[in-house]
Structures are given as structure tokens and as C-alpha cells.
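Accompanying notes for the structure given below.
Note that this complex is displayed minus one protein chain, with the remaining chains in position.
Entry: chain A
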Amino acid sequence: MPSTARPARTGPALRIAFGAAIALALLAALLAVRAASGALLPGLPAAAADLVTLSLSVFIESLPFVFLGIVCSTLVRVWVPERVIDRVLPRSPALRRAALSLVGVVMPVCECGNVPLARGLMMRGFSVAEAATFLLAAPILNPVTILTTYHAFGWDHGILIARIAGGFAVANLVGWLLSTHPEPGALLEPRFRAACGHEHAAPGGRLRRSLEGLAEETSALLPALVIGSALAGAIQVGVPRELLLVLGAHPLWSALALMALAFVISICSSVDAFFILSLGSTFMPGSIVAFLLFGAMMDLKMLALLRTTFRGRALAYLAAVVGLSCLVIGWGMNLVA
């Protein structure tokens, strides 16, 4: 099926260089547009300007991580030999998932970078459950996040421990639930599922497949990132934060409120500890843990990115399970504390 006429395997180096030169000329042209337009326009009204600034801030903050994730994903898909993966990972499914949830320790890419990586894992033949376990655990179980959380909270109230243990538990719970699904492929967006199916049959040299993968993955993820950033920016301007924060010190409501805040604000898991610390020290520890757990696994920007990979219904299910688990952990801690 796949082998209808393809272009010649690799053109002469000259032709590739020519194409790349055209692309870099495009980049130069874009830079020129940027430099010229800066002085042309008058400033926008404050609210509109803030909307643009906040959206750009989310986009620019995430962009290098998405690029890094795509590079890592390409490495895993195209360059790591299958037998290496087979040799390293345990055979039992549960242990395999547990091992995958610790991959973030050696690959510290925060949550937006994990989406391309999880896609790469699935294209590589990993199961949906395994990829999801990695996806949810890696933003929390990685050295950068652990270090910043420690800086922000130290050992106070067990927040750090609860975040690490909770992240591991929730990710593996979701992985186990997904592994019981009779047809996990049905959870995936049809287009992405098809791309997974043909991955093994992909022809062409490694470099060529890498570049193709780059075009594919950026075309799938960057539009989603634009949508996610714009939504996150719009909600920041539209919804005053104190709406969420005045819910106060109730064990359940404050956990829910902080989870809603985490969802809306869509900041990176590696720095969210500082953010929540800066909002004041009046929150209950369990609510902070709910914020730190849920925000790292699910937020507006992540949903937009994940929608490229999972079907809407599967995503709702995923978000619900993660949300409930985080709420139970946070609420429980609040009641005990």
C-alpha cells in the first residue's frame, strides 16, 4: 500500500541546500516584517494589548519546549533501535508503565514538550496506556520540577512528597485504567492512529524520515499551541483571579478552586511551585498539592495539544480521572492536616 511513486530517495546535497536556503530566506523575510512593523502601528487599547501579551507569553514560553520535545520524539522514533528499548524495559506491563513514568528523570522536558514525545512513543509502537503514563508522570517526576518544588516549599507539610508520590500514583492509575480498555486504538484521533499504523512501514533514509517527522509534528502541534495560547491569554484577561481565590480555606472548595486556577493559567510544571507560593501562603497544603498535581497534568494549553492525539471523549475521560484523583489527594490532605 505505501509504495506508490515516491520522489528520488535523496536529491543531490546541492538541491537540499537550495531548499534550505529558500527557507532561511523566508525566515529573514519574516524578521524584516517584524522589524518594520514595530514602528508602524500605534499601541492597542490596554485590554487588547494585555490579551496579546499574555498569549504571546504562553506561546513563547512553550515554543522551545515543544521544539525540544519534537527533537526528542524524532530521536526515539527514528534513531533508537528497537532492540535497545526492548532490552531496557521490563516485560510485565505494570512494571513497564512504572519504568516509563520515570523516563522524565533523564529527559527533563516539561508538559508541552512531553506531548510530541508521547506521540513519538506511540508511533514507535508503545501502547496508549504506556504513553499516557509517561505523559502524565514526566512533568512531575523530573529533576527540574522536583528541585523547584523543593526550593519553594522545602519539606513543609509534605507538599513535595505528596507531589512526587501523587504524580506517580495518578499516572500509573490512569495507565492501568487505559490498559483495561478493550480497544485502546479507539481512544486516538483517527488521523494520528493512522500515522501510527504506517510508521513501521515508512520508507526512506533516516534523515529523510526525521525531516518528514519534523514537518508532520510541527504541523500537528503548533496550530494547537496557537489555539491553546490564545485561549489561555483570553481567559486571563476575562476572568479575574480573585473569583477563584476568594473561595478561601474550605478543604474541598479551595482545592477545587486552585485546580481551576491551574487549569486556566496553563503555566509550566517546572515553575508552578513559585507561582502558587507567590499568590500567598494562606492556602491549605492539600489544595496546593491539588494545584501542583493537576496543573502539571492537565491545563487549557495541554488540552489543545492533546486534542491532536486523543479523541474528544477519551480526553474528557482522561481529564476526569486525573481531576478526580488530584481532588481526592488534595481534599484528603486538607482533612488530615
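Following the convention adopted for this analysis, a residue touches a chain if its C-beta (ideal position, glycine included) is under 8 Å from a C-beta of that chain, and two chains touch if they have at least 3 such contacts; residues count from 1.
The criterion applied here is as follows: contacts and distances are computed from a predicted model.
Peer 1: Any idea which of "TIGR03943 family protein", "Ferredoxin", "Protein GlxC" or "nitrile hydratase" UniProt assigns to the chain that's been left out?
Peer 2: "TIGR03943 family protein"
Peer 1: For the full complex, which residue in A:L160, A:V174 or A:A230 touches the chain that was left out?
Peer 2: Residue touching the chain left out of view: A:A230.
Peer 1: Looking beyond the chains shown, say which of A:I267, A:L292, A:L306 or A:A319 touches the absent one.
Peer 2: Considering the complete complex, A:I267 is the one touching the chain left out.
Peer 1: Using the touch rule from the top, list residues of chain A that touch the missing partner.
Peer 2: Residues of chain A in contact with the hidden chain: 1-7, 11, 15-24, 26-27, 30-31, 33-35, 37-38, 41-44, 46-47, 49-50, 52-61, 63-65, 67-68, 70-71, 148, 151-152, 154, 190-191, 193-195, 197-198, 201-202, 207-208, 211-212, 214-223, 226-227, 230, 232-233, 236-237, 240-242, 245-246, 265-268, 270-271, 274-275, 277-281.
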